[in-house]
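First the structure, which I've put down as structure tokens, then a few questions once you've had a look.
Below, a portion of the complex is reproduced, with chain positions unchanged.
Lettered A, B and C in written order, each chain numbered from 1.
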Amino acid sequence: MRFRCRVEVELKPGLLDPQGKAVEGSLPAMGWTNVSNVRIGKAIWMDVEASDEQTAIARVQEIAERLLSNPVIERFVVRSVEEIPRLTFEDHA
Amino acid sequence: MPSDQPLHRALGLTDEELEAIRTTLGREPNPNELAMYGVMWSEHCSYKSSKIYLRTLPTEGRHVLVGPGQDAGAIDIGDGLAVVFKMESHSHPSAIEPYQGAATGVGGIVRDIVAMGARPIALLDPLMFGPLTEERNRWLFEGVVAGIGGYGNCIGVPTVGGEVHFAEPHSTNPVINVMCVGVASADDLVTAAREVHEGSLMVLIGAATGRDGIGGVSVLASRTIEEDAAETRPSVQIGDPFAEKLLIEACLELVRRDLLEGLQDLGGAGLTCAASESTARSRMGSEIDLDVVPLRAPDLEIWEILTSESQERMLAIVSPDRLADVREVCTKWGLASSVIGKLVAGGGLAVRKGGEVVAQVPARSLADEGPIYERPARQPRGLDELEQDDPTFSTVKASPLDSFLTVLASPNVASKRWVWEQYDFLVQGGTVAGPGADAAIVRIEGALKALALSTDGKGRFGHLNPYLGAAHAVAEAARNVAVMGATPLAITNCMNFGNPERPEVMWQFAESVRGMADACSALETPVTGGNVSFYNESGDSSIWPTPVIGMLGLIEDHRLLVRPGFTGPGLVVYLLGETFPELGGSEFAEVVLGKVAGRAPALDFDSERALHRVLIEGSRKDLLASAHDCSEGGLAVALAESAITGNVGFAVALPGDVPWYVTLFAESASRAVVSTTLEAAAALEALAEEHHVPVFPLGETGGPRMVFDSLFEVTVEEARAVYEGTIPKLLAGEGRSAPGS
Amino acid sequence: MSRRPRIGVVTFPGSLDDRDARRAVAAMGGEGVPLWHSHSDLQGVDAVILPGGFSYGDYLRTGAIARFAPIMEEVRTFADAGGPVVGICNGFQILCEAQLLPGALIRNRQLRFVCRFVDVRVETSLSPLTEGLVPGEVLTVPVKHGEGQFVAGAEELDRIEGEGLVVFRYCAPDGSFDDEHNVNGSLDSIAGVRNEVGNVVGLMPHPEHAVDPDVGPTGGQPMLASLLSYALARV
């Protein structure tokens, strides 16, 4: 079976996110106030062939740990689309 | 595709063009064939409006190895080496997606150079935007610069020069040109003269073909922006510079090991263009099988595969006994290679899919026999009045100091450091003089020889007088090379214009070509290639006619090069060349008087050549401590830049019999500010006199201040702050229009 | 007469300054030995340089994919045995990803690529690039990167500083530190670090682009001279 999985990677909380900060800084001049705490991470999607969802997620977990994130500065969460149906673009489902 | 009009019109073909296709085929074309003619006969690919004019350009010279008509021109620089160079526009895609538009522009021109078998060693990027006081223009500017850097930096080709101009007509139509320069051993050049054989294989190398950029460049660049807005939007492509880097290395290894009979990039019009051009060039026919083309999406239509402009692909012609070696090289670089067809007898291009012939047309009819138009041309109304409105003798209310600071702070004049610091100008280790100098100097590996490279466009002059605009662009590009001590050899160009279906634009084009031709003949810098970018207009706003010239020069020993900055105190400063009361189209007239009007400065080719001789000989005889050409902002800016760059002040005396603003800000051609030691001064004067170049001692260098006679003085530090600060400040929001306005 | 040290320079897919590094090594009297990412063989070199560039396009994260190349196993073994390893720019990023060096490199504070000649101050003589140099010495070398901002967690940074692992810092021409000269916003102006043992060093500036007086300042000469003698001393 094929599972569409999603890894979200972001900088660890204590670290400054230069990109997020820049976006936040540009908002007021464009007329948007009341927005704070902007952080920019990655959303990585992939299809995994596996016998069941748990196996698929375990595989992605491993990939995320070793390749998709750098533990020195980042953390991540893995979800399969089954778990988060409403999150996705329509055709991902 | 919209269904409310006949297919051929939806594909951009006229009824007459359809008729011509019917005549060629002797039957009704099928939809796939129509799509192929649609892209190949587009303005962008066929040059149908410009061809009759381009034929009048001087293309021959003793250094020319390859002239116009191939992927790029080539110049012999001696020692068995050839320099390959070409410029191209990517303005239309960049106007809707600046990062990717500019990035893929770099990718495309680099592949043109690689297709000739040359290693790309330098990029230059002439750019034009609307004023940075508008948010959208800042978005375009920041995105384009990031895109050029993002792609060029990642493939390891240094971006060593270029230019940036700002003018209102570019608010809706930014101009993005990129020039690439490569070097090859003359024996390795992959030219049309190579022998190809019946039965040789067509091997597609690199990326898979996807639905991105279907009809992209060819369609986008053959219409005006508002026609594009909705329908053609998805045709922007995403660049993959990493794939390009691998493609460069693989292709150059194939060339070095002599494994190829031909090599062609896939750019505008994609596979259709590459296949038909390679086939036509081979004077044979070919059969290609679309089932073999690697696809990114399995459901691509036939016409989509044929016209997709997916990036980072090349087509090689390979003799069957070399195929294994070719595949091995591709695998080494992690690239796919697919035998999609072969050369056969005859002159037809036959396309198969699923075992059936889905298109069959004479290759030459696509590649070489497109329509040619002699479109009506007419001088724009009001041009004479615009010339009459000359600002040279207007009353000037601003003080000399304020005028100076206003001109120095103009984004056209101010430092472009913010741009070029985003480019890796050092990679490959050959950059002897990078951005910031009049010309970039890139040394040939292992030799004292170096290339001198400059790009120049003169939109304001062209607006007033397209003939002179083009001629000045050539002269200034040559001068930029000569001030550094190099000899101008040849040019490439990119002609940026509005809609050629308007007679006024066609007239501007014809005049520009005439100006370019005259200047190139006079300066003995033949045209080896170029690109025409029409349809740079939207609504009633068209860009100024702007041919951009890419000049190639050569200096035999790069250690003799002369730089623009004053090298220390105690030097004698001279102005070479004569200043005339010419403020028409000047920076001063625009930013101080608020006028883009008047007569463009005159240009005398003999004076220009004489100046070049003095500069080049002056460098060879080591008579020059510094040299910098006078262009935008005139003498005042040339002096200020020499001081700011060299970090040393000066005091100059100015002639009293001419209004100060003419002396300081006229943009008369054929001039340079040079400095020399006291000991060499007499020899320099003699050299100038020998060549009949007027030489005026202005004063000397030294101290922390720039002293302009009794008119005003300003510290070098203060001037530097203005000069360096302008663009960063504009981008940081100072001087911005209010949000929402 | 001692032999010429052989300095391996690894080419990954997307490496760019590999030829420049070999040329610079040769100019300084060594021999630059090309090494290929997919080979598991260091050809008996005396030191290894991981050069600058955009390995794998710098996609995902800089250095993230290259660190899995077969040759990196050999580099790790070589480093563990005390062999000198230098990472320049992308090479530095790869060494951090491989956790052969502490910290990480993220996008420049200004979010733009920057190509500029900068001054760096030598902070320790205990590294292959600074063995003959005196702490406090200022060298002019170019940087050219989009992701060179050195970061580490607070504790890790304390350890890096505490153990004296900082090799270079961005500085003013007089050797002082300030925000203006911190070209990418790195923590503590850090431009280069070493490992605990002192045989592995990484830096964002490019010494290989600063050895030839015809093309610019020569702050890279003393660094590469140090590498060559360090490499020979081990043999």
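Just so it is clear, contacts are C-beta pairs under 8 Å (C-beta built on N, C-alpha and C of every residue); 3 or more make two chains touch, one makes a residue touch a chain.
Keep in mind that this is a model prediction, so the values were computed, not measured.
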{"item": "Subunit formula of the full entry, expressed with the displayed chain labels", "value": "A x2, B x1, C x1"}
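Criterion: only the chains that are shown with their structure count from here on.
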{"item": "Computed distance of Cα centres, subunit C from subunit A, in Å", "value": "31"}
{"item": "Intercentroid distance (Cα basis), subunit C paired with subunit B, Å", "value": "36"}
{"item": "Numbers and ranges of subunit B residues touching at least 2 other chains", "value": "none"}
{"item": "Two or more partner chains touched - positions in subunit A", "value": "none"}
{"item": "Complex contact set, residues of subunit C against subunit A", "value": "60-61, 64-65, 68, 96-97, 99, 102-104, 106-109, 111, 149, 151-154, 156, 185"}
{"item": "List of subunit B residues in touch with subunit C within their complex", "value": "146, 149-150, 153-156, 240-243, 245-246, 333-334, 420-432, 443, 558-559"}
{"item": "Complex interface listing, subunit A residues touching subunit C", "value": "11-12, 14-16, 18-19, 22, 67-68, 70, 72-73"}
